[in-house]
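Every protein chain except one is present and positioned as in the full complex.
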């Protein structure tokens, strides 16, 4: 979809949909929202809906940041301690590479 | 597949790059695959992993032929091109060398050991000094002074290499064309000339033996069972095989539990051995000597037990997996305790075990007993009785039987697992007093040579098969002693024992079949058709391995025992296969087992005369009870598992110098960049370049 061709109201609806959709444990929607609407929110000349779009994009970015931190921390902990956890580590894993503790 | 690769080769030839008519694929120009590769594989128990492994794609290192232990410095410190792939004669395959390599493993890519043609005179045993230390009967609660080989180290030469863990691959190689090629390659490319470092390209080797299992048996068994994982690969399997047993008179084997009025003498031998390398387990003395003696004794007793009505039943038993913490015997005792066996422990009167009885140049057998259970006077009496029977059986024969003078524990033996359950009278027959006379206990040198099975030169295989060696004679003597003692022990008349005599020719043939070649005219006659395919021209490998693989010792013992103790009956092939003597016979299968064997071909014919052998031979699973209870952390039972692997291979090739590789890359990048630049200029100026005065518009670009 080309944002250029969309009227401003629809941009706002779309941005809100993506923002709300992100709460369903879908951080990638927030990522898309941030990347997609960044230009509209911060670089375009002002228009009525821009302030709202700005808020949504900011909040999406915040949520995204939260997810990134949580996931990075978890992945680091998991990779580091999987072997030590033994049984629990194995049950948490989807694939266990052959021949590694 | 073949057709496709043909085309590729064709095109290689047609288009460009192959000289002359040698349409070799590029791979053949680079690599030489090693044909005979025997790896050391990873085994796991409840707490440890032992053995070797490579990385997933195989470990690559520059070849270095190790000439002496001092030469290790080159590998571990001085050499310029680490990591090294160390090639060594088996004389250097010692604990000190291997431990140095293990500790410097960042500079060691792997080790290849060249099998020697003769055995090391000083002895070599990669097993521990105290075999099966923790799963025998002696512990803090049972003869604490005798536990952990406190009184005597049974295997003083043991260096424990088999129980070490190496994080590089170790392969064994025959001294043949491959090793010749490796040495040649080393000489041509890697040998330092006049003290200077050798020039690239260097000769290198890649060994692949990546093991799937890791850490311990609990871990790998858990990973076997995790089913939601993407790859449903099994990573390890329990070591297991079959115990083989045959009562001297038919017992109803489909009814388990206690048999009323049945008293049984268990006479046993072990059916397995091992060495550092999984596919080499000759076990001549550690397994074959005992089991051949037992088979010969069973053969000698065939007629005597049928003619005389004996009070007790003799129970010929072959335990598998005894090397790995008594897998077979612990399973049988477990079954007897759980009433899952045709007899139970109450039926067992006494136990006689035949251990290593190779009789190295002596004729003395030692009768080992358990001092702890003998504190009980009734047990002591029974043991004394058994010893007396053995002594009277040996009278007049060429062997002498002696008791160890001092108080010492039982040597490593299956009997210990019976004693763990409850006190039994029993004797373990060995050819040593306080430490193994076998210098090569569970090593690759525990072979025909070490047992002195030597044939005069220029004998055909057929003549070797029937040649009675001195070893065969002495084993036959031992077998006669055992058979006569059993006869008396079972309640037979002492006057009749002179007619019981083991057959020297049978012993010779068995020795040949187990130690030289299992595929011979004799085994072809007595091994059933469906199992003949397993016979081969090599020494039998006594390593227990995993259940999926039919193990040759089990097959051979099964058929040998059936043929030596059973009788040929007149039954059709069809009925024989269905375990019955006639169409409406439903009882026999509970008592007997029927094998259809090929038999010998009569003269002037190639068609063999098959017949049906009826015997009391039976078998049951030899798997550690730990795997039935799914308790993999137990210290009570064996927990050994063998890792699975995908590929075992080795190949040698040359490696190019780093400089040449970088030069190639540099030239490549240069060509790419300059052609990008050139084409950019040309295409941007195409109008001028390709415009002739006459036709200005038809520029190519």
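Quick notes on this structure:
Chains: A and B, in written order; residue numbering restarts at 1 for each.
As a working rule, a contact is a pair of C-beta atoms (placed from the backbone, for glycine too) under 8 Å apart; a residue touches a chain by one contact, two chains touch by 3 or more.
Just so we're on the same page, contacts and distances are computed from a predicted model.
One subunit of the complex is not drawn; among "Gamma-secretase subunit APH-1", "Ubiquitin-like protein-like protein SMT3", "COP9 signalosome complex subunit 8" or "Defective in cullin neddylation protein", its UniProt record names it "Gamma-secretase subunit APH-1". The chain not shown here makes contact, within the complete complex, with B. Only one residue from B:30, B:187 or B:406 touches the chain missing from this view: B:30. One chain of the complex is left out; on subunit B, the residues touching it are 3, 6-8, 10-21, 23, 25-27, 29-32, 60, 185, 201, 203-204, 206, 651-656, 658, 660-669, 671-672, 675-676, 678-680, 683, 685-692, 695-701.
Methods note: only the chains that are shown with their structure count from here on.
We define each chain's centre as the mean of its Cα atoms; on that basis subunit A and subunit B are separated by 57 Å.
Residues of subunit A touching subunit B in their complex: 86-87, 90-91, 93-96, 98-101. Those residues of subunit B that touch subunit A in the complex are listed here as 53, 56, 210-215, 219, 222-223, 226, 228-231, 233, 235.
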